[in-house]
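Apart from one protein chain that is not included, each protein chain of the complex appears where it belongs.
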Amino acid sequence: MNNFLIVITLALCLLVFVVLYRVVFGPGVFNRIAAISAIGTKTLVILIIFGYFYNRVEMFIDISLVYALLNFIGCVAAAKYLETEG
Amino acid sequence: MIIRGEDIIIKTISRVLVPFIQLYALYVIMHGHYSPGGGFQGGVILGASMVLLFITHGYAEVNRKFSENIAVLFSSIGVLIYSGIGFLCLLLLGNYLDYSKLYKILSVDPAHARSLGILGVEIGVGFAVMAVMFSIFFDISTGGVSPDDEEEAE
Amino acid sequence: MEVTLLVQAADDAYRILENARGQAVELLNTATKLTSDTRWMEEKKIEAVLMGAQKKKSSLQNFVVTFLMLFAFWALLSGKFDSFHLSLGVVCSFVVALLGHDLLFANVRVGDIRVIVQRFLAYLPWHVYQIVVANFHVAYLALSPKMPISPKIMRFKTKLESDISWVTLANSITLTPGTITIDIEEGEFVVHALSEKLADDLNTGEMEDRIAHVFMEADHIYIQDVLDVARIFAEFR
Partner (left out) sequence: MMSVMTIVSVLFILGGLFFFTTATIGLIRFPDFFTRLHATGKGDTLAVFLSLLGLALYEGFSLTGLKIVIIAIFMFIAQPTATHAISKAGLRFGLKPWMREEDRK
């Protein structure tokens, strides 16, 4: 099972790098925000899988929940800011 | 009733989520000595929940619950709790923040006293971080002048 | 001679009939106006009664319910059931409930909460099915070389009333195949659809009906629907 989880983690990291293309080259700031939000969702799964490697799942779940919360709040805040500025 | 034309979806969702986020932040503060996190992280989440309420419900709603003056008061109280526990340890002939000396006034064994001392310090740090983060956001978003002051000036 | 009399009589008869019809129309008009007036007044009265009742009991009740929900959430998070941590939980939920008891239940609609929860749970399987279909659709579009999409923006008005059902509808639209809710402008949903067919699927209003059923909004019966005045008028003219 551990090997399987390592493979999943590596695949997710690869996907994060693919999404990073949109963050760097994505035309306009909105594409970048959407891509960063997508990276956040992948990261929170990776964080929980890390918990299994270190045998401290309950600790990493807390971190992952915080990550999800801040991802959501940051996304809404950026959207609101651009809405008022634009 | 529904106010037509307002961004009702984000408003409703954040309205439902904010109490749970705040409780989660308090959980992170209170369980700082078992799990990751602690005062600073919990304070940041608490501040973030306030920011979410601010950007979705506007100045008036937040000001009714948690005004800027209270934020300033809370940041001072947080620092007071932190430094107060530290100086209390000094008075009890220990080092600064040497929690185990607190057993002399708490009537528990030193290990338990250490845990309680850490909890107290974390509550103080959490309050301070939350209030400072919120007032920084407040100042940035209103340009340093609160709408109440403007009304009085007019 | 007789012809003129006849014509006159016919004329008179016609005028009388015309008069009678005018009066009848007027009467019916007044009647409809009255029904709509009384309906409006009745609605106002019911609304006032409900508002008053809600205000009286709502504040304390909301506080208690919020407190209990938050405390359950705390117990789930904490996982430590000794007295010290539980008392910490009581204090924390009390503080948060004090600050936010008007947030969680801001616009409560009148309705049986147990029925709503039951119907919502019954609604979920269909919704999950829709989400899975939507994901395979996105996967197909993303992997197909030609990418058969022709996006368009459509607007539609909804008949739903409360804000929680609006939110459910908007999030459901976002999660179902090929459509996302972009905006709500003056009560109109602005939806971005990936193709004409998917937009038509949305226009049939199946999802709207289901959500109206979940939040008990399909159970209204308006007086206007029962007392169909328009048909009587059509008979007269």
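For reference, chains read A, B and C in written order, and residue numbers begin at 1 within each chain.
Here is the rule we use: a residue touches a chain if its C-beta (ideal position, glycine included) is under 8 Å from a C-beta of that chain, and two chains touch if they have at least 3 such contacts.
Keep in mind the model is a prediction, meaning the values are calculated, not measured.
K.L.:
In the complete complex, the chain left out here touches which of the visible ones?
P.N.:
It touches the following shown chains in the full complex: A, B, C.
K.L.:
Among C:Leu86, C:Leu99, C:Ala134 or C:Met216, choose the residue that contacts the chain missing from this document, as touch is defined above.
P.N.:
If we include the chain that is not displayed, C:Ala134 is the one touching it.
K.L.:
List the subunit B residues touching the unshown chain?
P.N.:
For subunit B, the residues touching the absent chain are 7, 9-10, 13, 17.
K.L.:
Name, in rising order, the residues on subunit C that touch the hidden chain in the full complex.
P.N.:
These residues of subunit C touch the chain that is not shown: 76-77, 79, 131-132, 134-135, 138-139, 141-143, 147, 149-153, 170-171, 174-175, 178, 180-183, 190, 192, 194.
K.L.:
Could you pull out which residues of subunit A are in touch with the chain that's been left out?
P.N.:
1, 4, 8, 11-12, 15, 18-19, 21-22, 28, 30-31, 33-35, 37-38, 41-42, 44-45, 48-49, 52, 57-58, 61, 64-65, 68-69, 71-72, 75-76, 78-80, 82-83, 86
Everything that follows uses one rule, which is that only the chains that are shown with their structure count from here on.
K.L.:
For the protein chains shown, what form does their contact graph take: line, ring, star, complete or other?
P.N.:
Contact map by chain: line.
K.L.:
Whose Cα centre is nearest the centre of all Cα atoms in view?
P.N.:
That would be chain C.
K.L.:
Counting in whole Å, what is the centre-to-centre distance of subunit A and subunit C, each centre being its mean C-alpha position?
P.N.:
About 35 Å, centre to centre.
K.L.:
Quick one: which residues in subunit B touch 2 or more of the other chains?
P.N.:
Residues 24 of subunit B touch two or more partner chains.
K.L.:
What parts of subunit C, by residue number, touch at least two of the other chains?
P.N.:
In subunit C, no residue touches at least two other chains, as defined above.
K.L.:
Please name which positions on subunit B make contact with subunit A in the complex.
P.N.:
10, 14, 21, 24, 28, 35-37, 41, 45, 48-49, 51-52, 55-56
K.L.:
Report the residues of subunit C in contact with subunit B in the complex, numbered from low to high.
P.N.:
66, 70, 73-74, 77-78, 80, 85, 88, 92-93, 95-97, 99-100, 103-104, 106-107, 161-164, 166-167, 170-171, 181, 184-187
K.L.:
Which stretch or stretches of subunit A touch subunit B in the complex?
P.N.:
Touching subunit B from subunit A are residues 58-59, 62-63, 65-66, 69-70, 73, 76-77, 80.
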